[in-house]
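For this view, one protein chain was removed and the others were kept in their places.
And then chain A:
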Amino acid sequence: MNEIPDTLNYMIAGYILFGAGILGYITSLVVRWKKIIRQKNEQLCHNSIARHQQ
C-alpha cells in the first residue's frame, strides 16, 4: 500500500499566507479609511470656520 507523502508543512505555510494576505489587505484598507475620514473631517471643520468668518 502506498504511503501518503508528508506535505503538512507546505499546507500550513500556504494557509498562513492566505490568512496573512486577507488580514493584511483588510488592515491596509482600515488604515487608509481612518486616514481619509480624518482628512475629510478636518476639511469639513475648516470649511465651517471659513463660512463663519465670511
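Just so we're on the same page, contacts are C-beta pairs under 8 Å (C-beta built on N, C-alpha and C of every residue); 3 or more make two chains touch, one makes a residue touch a chain; residues count from 1.
Please note the rule applied: contacts and distances are computed from a predicted model.
Novice: Identify the UniProt protein name of the omitted chain, choosing among "Multisubunit sodium/proton antiporter MrpF subunit", "Heme exporter protein C", "Anti-anti-sigma factor" or "ABC transporter permease".
Specialist: This omitted chain is identified in its UniProt record as "Heme exporter protein C".
Novice: For the chain that got dropped from the picture, name the residues of chain A it touches.
Specialist: 2, 4-8, 10-11, 13-15, 17-18, 21-22, 25-26, 29, 32-33, 36-37, 39-41, 43-44, 46-47
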